[in-house]
Structures are given as structure tokens and as C-alpha cells.
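Only a single protein chain was left out; the remaining protein chains are all shown in position.
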């Protein structure tokens, strides 16, 4: 995109003079300043994220993640997580925009203590069979490609009840910690009993709400997030396949479904939405861009995504970041198998605050030059 | 319930006199009247429905319903339906309160013309394999115990594509025609082409929205009813069984789920909600009552329901009516198999208008004397 | 409107035969019937209200209303009200559709006992300076042309604290009793202490919420009706005059404002909305029609309304009824003064249930032939 000129009527274009500079210093003494000196910078023509497009290879990260098992104990680390940082956002521990992601690892038989925080969290399981989490007393077991949520201010702890020595669990955490901090809203508590007691049967949330088109009568749920806290892979993949029979899907995303709160149809939590999308064999989508940050994980298969004109190849477990208002398009590398991408975003924030926009790439049949 | 006396301060208790009667006649000449002469009647202490509790046996109705196949053509009848009338509500064609139900029959190979009306309709299939319906261009195939909706003002037509000579389809219709008429709101149109053209693949609504916890991204649906227009039996029954693992259910209804609009979590249509409930082997619920009319169908198994102190035994296909504010409790006749009840109600109307109430039966351990 | 023919494919057109009549009798024995015998009647092409357009002259009613003061005591009558009945709706005590209105009279110094009911009520004061009402403990004083509400299930009692012997209060009551009864939802209670105690200062609701564009911070109101329970005439009239400076208003209603719930912008109560409209000097509106029942009161000035081709002249205090889907247009008789019409409707019911429609009269420059 060619930049618009700031040297026009309607933009600030005051030239510094000695008199003005003296004036600016007097303003500075009062903890004030002349708006026109920074107006163009703080009101740009369109978003200019500090975040860069990024891709992390699972093949690179995995050995280091597993190595952490021997380096620090879960009790000392709180959570044993390798965080992924956007280079210019290390100061706020952000992966993209005001979103954070990392890879958490738990050894067989291990469990982490319980806490809660204002930030919301989500999990996407990359490997290992024994993972569990207890969220406000409800125990969930999750396996590869399952998606689960830990809504803000819910007590939670995790563990790995796998028995085999090499059965480490690695899952991806997604949190809105940078958002919570940017808004000066963080709170944190350690559980008074260090560990929660389990209420009811395991997976009760999935058993009760897992058929989202059927709602328990008389259900008193009134919280601002989904009562369904885990979304197993199998019905999710089946839903994508079914939808593909009935629809061409999105020109930009193939067949794409949002994990939703079955009691409202809205996003699973007020600050983050999550999606699973399927690129059919040979599918290559067209480019578009949205206001909001997106963090993607290759869940199945291989392919590539072009972000602002640069191609990023991905295969299972790779994680990549699409900054706000960046052009992006996806392609499945296989002509025989589908490929699936998990993603989470801050679109619910953008929608709540009235900031959401999207735009299709108009030129070149909808494809960026790479 | 013992009636409260009207002979108290706070109720109307004017005695007629010759002078008053002359006054009343003068009011009548002006199309007016003295409110106190009818105040107690129109403001009773609690609901006094004109509807009576009723049960219709499928074994009685079925032969007559099938007989209609030979008596009238679908084209002449519009719809070949045996309507069920509450004895005092024949004038408004109501089954219970302002709800209507009937049994519709279609011969193999038959199809009905397309129309639309302000009234909302729902279907619950009792027998036959070949049933289909086209709702606003979308074709759905439905089988026994499937539930489907025809929201208000959607074009719809039905048929039976079964091939076997004895393969008649019988389904139950539920409509809010008496409600629409009571509110002077009916409209009706015959489709300009007599029959619709099918859009897209069969069952596209189920394929697209049938996993209610997953929402198609970018879906433009903005209508006041569910985009999911059919709810097959198998996932419904599975959801009941799953919920039974996680919950004790309702003391009044066992395990009960509402068919819901996955995009809002609300009722399938603005005026009617529908439910499937499961009574576990040997289960006998406690009595309660609600403001609203309920029409039940025995979907699986046998049992009985006590309504205002009278026992009604039911088996598959039987239909019974529970008037507003009538005590009711259910029992499964089997100690080895579950029993399932389908029901539809006008509770959404009661909730929208602020009329909904419910009350548990306090005496006798929650059970009515029969 | 010319009626459409029922003798077309898509409507029921079965002719009776001896065989069918025998069949019908067998259905009748089972409390059932053949839908096709009544289908066209219960599914008409468009609304056919039992209500007729009506107008009651205040000059006729007022003497009879005042006469009631000497005929019955308030304590015996409960409320001393002359009810206005649509001729064919006497059985359900309705004025138009499922709405009711009447004129209530209270002598100076008189007060009525407290009760509550499921039906919602509203008041529009026609004459007298001393009227008051206590709604859930809050006392309101209301004068001519003021509008007040008594939402469903709120305790309420009324009185007239006027001191002059000829200072009777006459106000118009509007209630949804027929609606509540049609839905089998009525409840009624006499206040356990016969009279309420006043909480807080008089008119506290108006003092607190009367500037609807300013909302008390931290207000815990969560009821489904307006916390503002009285809308005085002066600011209402001023708002109409202001709006007339900024807008041409509605081609069908002139300058028209809905009394609204300032916490939601919605109707004052879930089942009834109320409006005040101003016809500017010489204004004559165009005709339209809506689904819903409307009861009008001439609040200021004189004019006429044409309803379904019949002209009804009105002057202050006259009340008229516009049935659902009836064409109507208004005219101010004065070329120098404005005229104001108060009205209440069941449009919120129609909107909640998805029944609302409106249509402009297309022919003859928008005016009906009279």
C-alpha cells in the first residue's frame, strides 16, 4: 500500500521554529505538549502494528520445550511454558498485537497448582494423551487437536495422567495477558487449598453442553463465557466435513467454523474467539485483511500462508502470527488430503468496541504478489 | 386448590339494584359497561383455562388418519390432517390454550403444494421413512422421531418419497394458529409457482448448523428463528444419554433438553419452544406447574402422566395436553428401559411478555393424590 | 380490499359427501376433526378482526361516569370504572383486539385499596387536579394529560386528594386483561395490609429518571418495565414542539413520540406501548395500517380520523379504537392550533412475537375514499 502524504490540508504540518520550540518546552514543564507535533503519528491513515508477521516451527521448538522438563520443576515454574514473542513486543510478552501464546509441557504423572487470573486462557493440544485440566471444579480430559478454554477468573490447574515415560503432553496456551495489562486490569490469586477438589463427573461440561443445538432446560448459567469448556477434535472435524458438503465456504478461509458459546451463539469468551478451518485438497484461498490479531496453528496437513507478500510454509504444530490489517491468504500443499488450521483472535474485542473491519484484496484475482 | 373468596375488601362486591340495572342499560346503549359487574371474572385469582387436560391414543387415531388417504386428495385438502381439538376450543381450532396440533398423512410418492403463513409450524415424525419438506428452498429429509420446524412466513411444501405401497408418512404438526388469530395477525399466501425449486444440497441446514457448538464464520443469518431447521433423533437421544451421565436432571422432567437456535441459544421460533425429555428406567418425577400450554407426544416407551390429579397412561404415538397452571408429573412404566417424551409449548410467548411462572407441588412429597 | 378466492390450488376445497360426513362424525367422537373443513377459515389471507372501529364521545360518557360516584362506593366496586366494550367482544371485556380501556372516577378525598395483578395497566388523566397513585410504594401525583404506568404485578392503589367538592378525577385506564386471559396467565392478589405505605418522596421516579438522557450511575434496576412511572404533560408537549422544529415527522402520524423506558429505549411495559402525537395546524396525514390494536384518546384540540373508509370526528376526551390491519389517517380540524392524540397499542407484543407489519395506502395520494 502506498502511503498517503501528510503534507495536505487536514493533517498537521507545522514547521518547528525557535519560538515554537521554546513554547514546547514551557508546555513540557506543565506535563503538556502541542498535539500538532505528534498528531500525524498517533492518528495514522491505517493500522501500523508493532507486530511483525511471524512463524515458529514446531520442529525447532519441540526439543527445547521437552528440555524444560529436566530444567525446572512445575512447582517452581508455576507453569512450564516456552513463550513465543514478537520481536518488538518482548517488553509486553506478546506474540501478536495484545495476544500471547506459548507451548506448555507436562511430564506423565505431573500436576500444576491451581490459580486464577483476570486474563482468559485457551488450550490447543499438540501431543500427548494424558492431559487434564480442572476449571472451577470441573475436570476435563483433552487429547490432540482438542480445544479447551479457561475463562477469566476461573480457578484452574492442569496435569498429565499419562503413564508412559515418553508421554509428555505439549499443548499450546493462548492468553490475553497483554490486553489485560494494557488496560490496567490484571488480578491474580493462588488457590487457598493449592489444589481444587473435582466436582461431578469428568467431562461433565462436554456431556451436558456438547450438542450445542440442544440446551438443558432450566439451566441457570449466567456467566459471560461458554459453559462448554472443551471442544473435542472428532465432532469438530466432522462438522467441517459436513459443512463442506453444503457450502463452498469462505473465499478467504475455506470451510471455517468458530467454536461458539452454545447458550448465546457468541464467542467462547468476551476477549478471544477461536476457530478451526479446513482447506480442501488443492485449495488456495484469496487474500483479505481484518482489524485484529490472529495466531494460527497448523493442526493437520501442510501448506503455506502468504502474509503481506511473504510466504510462510507450515506443517503440523507450526504456529504463525498475522498482525492486524495484514493481507493474508492460505494454501493447502496437498491435492489429495485436507489441511486444517486452528486459530485464535481478539476479534470479539474489536467487535465489542466497534473497531472490526475487513477488506478483500481487489487486485491480481485476489492474490498477493509474493 | 381451594378458591379464595371474592367477598372481601379489594374485590368487587356490588349488589344489583333496580337503579343500578337501569344504569347498566344506559351504559350498554353507549357500548359501555360497569367494570365492577365483571371485574372478578376477568381478574381471577389464578389461571382458569378453558382447556381441559386431554389424551389422544395413537391406536385410536391412526386408522382414521390413514383412512383419509382414500377420502380426500392432498391437492383438494391443502394438507391432509386430522386435527386434535380441546372440547371447549373447537371454535378456535385449538388443542390446548392457543396451540394447535394434528396428524398429517402423506402417501408414498405424494407431494403437497407450497404456501406460507404467519403462523409458525413444527413437525414431529411418528412413522414412515420417506418424508421430506422444502423450507424456503431448502430440502430436508426427516424420519421417525426427527423434529423439524417451519418458521413463520417461510415458504414450505411437503412430500413422501417413499416407494413402498404401505409406506405412508404420519407426522405430527404443531402450530400457533390460534395465537396468531387471537392477536389478529394472520396472513397467508399460495406460492406463485405452486411448487418451490430446491436450493443447494438436501439437509444443508443440518450439515451447516447441526453441530450447534460450532458456528459458520461470516454467517449472515439475521432472522428471528433458528437457521437449523431439523434436529435428527440420533444425536438428540445421544445428548440425553450424555447429559444423564453428568446430571440428575430436573426433579419434574428427568433429563430434558430444549431444541435451541444455535446462533442465539434461544427457542427455535419466537412463539414456540420444543423439547425432548428422557425418563430413566423406573423414574417418577415430582409435580410442578407452569404458566403456558404444553402438548406432549410419547416418543419412546410407555408410562403415565398425572395432570391435576388424573392419571393418563401413554405409549408411543399418544398425544396429551397440559393446560396452563395445571399440576403435572411423569412416570416411566419400565424399570429397564428409558422412555422419551417430545413436547412443544408457548413458553417463549410467556417469557417475552413477562407472564412465565412456575411452582413446585409442595405437599405429599411432591406427588399429587390421584 | 377485494377478497382472494379460496377456490384455488393451495387452499382447501373439499366438497362434503355423505361418506365424508360420516367420517367427520367418527373424528368428532375422538375429539378430533378434519383440518380441511376449517383450514381456510383459520388461515385467512389477511387479518379479519372481530373488533370494529369505534368512537366513544366524552360528552356522552362523562355524565354517566360521574353518576357512578353516587351509585357505588369505591370499596364495593374495587375500582369505579365505566368500561368501553367493542360490541362483539363483550364476552372478553375488550375494547379493541386484546386491549381494554375504561374511565375511572374518584371523588375528592377518596382512595382505593391496593392490589396487584398480572395484567399491566396505564393511566391517562382526563380531568381533575388531585389524582395520585402509589406503585410499589412510590407515590405519584398526576394531572390532566399526564401519562402513568402500573406495570404487571406491581402493588398499586389510587386516590384523589383534591379538596374542592366538584373536583372529581377522571382518568382513562388501559389494560391488557384480555391478552392475559387469552394466554391463561392471570393472577390477582389483594394487598395484605389493604393499603401500602409510601416509600421516599412523592414523584421520586420522575425526579430520578425524568431526564431520560441522563441515567443514575449504579442504578440496580433490572425489571422488564420502565423505572420511570409517570410522564408529565409539559415536557412531553415541549418535546413534540422541539421535534417539529427538526423534522417533518411521520407522513402517517405527524410528530409522534413513544413514551419509552429510559434504561432500554424500549416500550414502557412488555405488552403495551404508549404514544403522544401532534398534528400541526391544518395537518392531514396519509393512510397506513399495522398489525396490532390501537386505542386513541383526543388529548388536545379537535379533528377526525378515517378508519377503513369511515370518518370519525373527535374532540378532547373522545376515545376511538383502530382494529388490527385497518387503514387509518388523521386530520387536525384547526388551521391555527395543533391537536394532540394519545394512544396505546399492543405493538410490543407483535414485535416480540414477530407479528408486526405495516403498509402504506398506495392509491389516491394516500387517502382513503370516505
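All chains are identified by letter, namely A, B and C, in their written order; residue positions are counted from 1 within each chain.
Note that in this section a contact is a pair of C-beta atoms (placed from the backbone, for glycine too) under 8 Å apart; a residue touches a chain by one contact, two chains touch by 3 or more.
Please read all numbers here as calculations on a predicted model, not as lab measurements.
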Considering the complete assembly, the absent chain touches shown chains A, C
Touching residue (missing chain; options C:4, C:194 or C:257):
C:257
Full-complex contact with the absent chain, from A:125, A:177 or A:306:
A:177
Which residue, C:86, C:133, C:236 or C:326, contacts the hidden chain when the whole complex is considered?
C:236
Note that subunit A touches the chain not displayed via residues 8-14, 19-20, 23, 26-27, 30-36, 38-39, 42-51, 54, 56, 60-61, 64, 67-68, 71-72, 75-87, 90, 92-93, 97-98, 102, 113-115, 117-119, 152, 177-191, 194, 224-225, 270-271, 291-293, 323-325, 346, 349-350, 352-355, 357
Applying the definition given at the start, please give the residues of subunit C touching the unseen chain.
200-201, 203-218, 228, 231, 235-236, 238-239, 242-243, 245-247, 250, 253, 256-265, 275-277
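Convention: only the chains that are shown with their structure count from here on.
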Centre of all protein Cα atoms: which chain's centre is nearest to it?
B
I'd like to verify one number: the distance from the centre of subunit A to the centre of subunit B, where each centre is the average of its C-alpha atoms, in whole angstrom.
43
Distance between the centres, which are taken as Cα means, of subunit C and subunit A, whole angstrom
53
Taking the mean of the C-alpha atoms as each chain's centre, how many Å separate subunit B from subunit C?
30
Note the residues in subunit C that touch 2 or more other chains, in rising order.
none
